[in-house]
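Omission of a single protein chain aside, the complex is shown with its protein chains in their original locations.
A and B label the chains in the order they appear, each numbered from 1.
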Amino acid sequence: MYLHSKHFLDIETLPPEDIVLVLSTARSMKEISARKIKKVPTLRGKTIINLFYEPSTRTRTSFEMAGKRLSADVVNISASTSSVAKGECLKDTAMNLQAMNPDILVIRHSSPGAAHYLARILDCSVINAGDGAHEHPTQAMLDLMTIEEHKGAIAGRNVVIVGDITHSRVARSNIWALGKMGAEVTVVGPKTLMPPRIKELGVEVSYRLEDVIPKADVLMILRIQLERHRQGFFPSLREYAKLFGVNRRRLEGAKPDVLIMHPGPINRGVELEPEVADGPYSVILDQVTNGLAVRMALMYLLLGGGSADRL
Amino acid sequence: MYLHSKHFLDIETLPPEDIVLVLSTARSMKEISARKIKKVPTLRGKTIINLFYEPSTRTRTSFEMAGKRLSADVVNISASTSSVAKGECLKDTAMNLQAMNPDILVIRHSSPGAAHYLARILDCSVINAGDGAHEHPTQAMLDLMTIEEHKGAIAGRNVVIVGDITHSRVARSNIWALGKMGAEVTVVGPKTLMPPRIKELGVEVSYRLEDVIPKADVLMILRIQLERHRQGFFPSLREYAKLFGVNRRRLEGAKPDVLIMHPGPINRGVELEPEVADGPYSVILDQVTNGLAVRMALMYLLLGGGSADRL
Partner (left out) sequence: MYLHSKHFLDIETLPPEDIVLVLSTARSMKEISARKIKKVPTLRGKTIINLFYEPSTRTRTSFEMAGKRLSADVVNISASTSSVAKGECLKDTAMNLQAMNPDILVIRHSSPGAAHYLARILDCSVINAGDGAHEHPTQAMLDLMTIEEHKGAIAGRNVVIVGDITHSRVARSNIWALGKMGAEVTVVGPKTLMPPRIKELGVEVSYRLEDVIPKADVLMILRIQLERHRQGFFPSLREYAKLFGVNRRRLEGAKPDVLIMHPGPINRGVELEPEVADGPYSVILDQVTNGLAVRMALMYLLLGGGSADRL
């Protein structure tokens, strides 16, 4: 089995069999990171560029380590230290980087569609590491992997996504991913942070966390982006925490084996109570571990690797 | 054949046979970047430091990839995150880095002569990646390589350099390089951006782009540094674009196979019209590809490699 595309841009158009292939490959990759010698020669002589227009420790580090554990050469470029400061447009930056013959360009950008645009103009593989409020497809893949690990199967599970649905690329990618894998998805959050036609994506909508907690197999809690708070999208962090913060008291109504997930970084005490974040139902750190595995799998598959090959 | 010096500091004092050696080695190196496995063990166990006091995506990335494709260890240091913030002088920073036994120090600095100074005090090889308005010798090498690729030979070609000649290290290095290789060089730009005794370098001088376009085999267009604009060196970007911007209308008077070159990043619509930058005569991205090859060649040759050796 091979991927249908040489790019990994979104979950919306990703064939379900590609999701299955990435997940099964990621399981093999995870095993590599648990070895004493955490490195395979698979991508030796390949070049991977991390082009990050938005800062992110965990995502950049995850991609960097993924490339290095496959023996690729990894080059990091962050907007703050780049020619971007000199006003160069994304196209020129990308075309110039491509002229150095990279194999994969990993792009994070604040504009929705940035990764798709690069995939149209570049010959190398493009991985979308988050494009504005559009998609964050590797996050959805690692979330699927984590759910599958803990629940055995994704199909039929009730996943409740909590928070600022409107601005969340994590929510958007997960809605597509979970839907394709047969999960039931509910989104819950304040009305001001709920996109008007969200139901068309096949999800249930709620505005009261208490109403939907009881049925949840998974609570996927989104990060509240404090910078948006300042822009007036919601009145008060305290009020948000009071109505939508996930805490022990609220979890009393939950299933005994509910999974607590969060893409990080957590605003402790806002969207998630520290005791819950660090509690027995939290799989937040598993998500990070699986993120590395998923990114290794994607790099391997995008550069022509197949499910039958031995690592 | 071997290089005459263990440093690569300027074109002004570079023997022409060294230029020829770098160009021929760079052709071999270019082939490596086109392979499926873009990596040779040539510089395994060597350490290369990129010490950049001025930001630059493309040049830093080019040197970083060059080192990695030769299997060297590459360490990046940028002024903003370094002890420079603590007020350490260049000499102390360089002496300290040398104490860690690097093999090559690549230096970009805003002071003319910075690379020469380091070459005098350090034992390791020094590559000048741009020193103020003085020289940018690897840029000139990649420009020569690009012209040779497209024109077969450099000798006898008419090269017109357009723009801010006074402040351009790219212009200065190319004037030396093209002269040594037998090209005819014309510089053209506003009087306020033309150094007073420029003719002593053996170039023709013009102040009207239209006058010199017809004879050009190569149009080498310099970047207008917008920050200088603010300092009052020229009155208006619109006026500059009107008089010296290279556009399709102006190219109607050009030779049918004129090469369009630019060191990047481009100010689209100022010194270069987008349609020309992306048009059929543009070899701007070839310059980037060749830059990587030239830097690989230099690293290899400076550390003792010769033309007879097999890669």
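Structural remarks
Just so it is clear, a contact is a pair of C-beta atoms (placed from the backbone, for glycine too) under 8 Å apart; a residue touches a chain by one contact, two chains touch by 3 or more.
Here the structure is a predicted model, which is why all the values come from computation and not from measurement.
Only one residue in the set A:Ser28, A:Asn247 or A:Asn267 touches the chain that does not appear here, and it is A:Asn267. Contact with the chain that does not appear here is found for just one residue of A:Ser78, A:Asn247 or A:Ser307, A:Ser78. Residue-wise, the contact with the chain that is not shown comes from B:Met95, picked out of B:Met95, B:Ala153 or B:Leu226. Counting over the whole complex, subunit B has residues 44-47, 49, 73, 75, 77, 81-89, 92-93, 95-101 touching the chain that is not drawn. Looking at subunit A, the residues touching the absent chain are 33-39, 55-58, 61-62, 64-65, 68-69, 78, 80, 226, 264-268, 285-286, 288-289, 292.
Note that in this section only the chains that are shown with their structure count from here on.
Rotating subunit A by 120 degrees superposes its CA atoms on those of subunit B, with the angle stated to the nearest 5. The geometric centre of subunit A is 40 Å away from that of subunit B, both derived from CA atoms.
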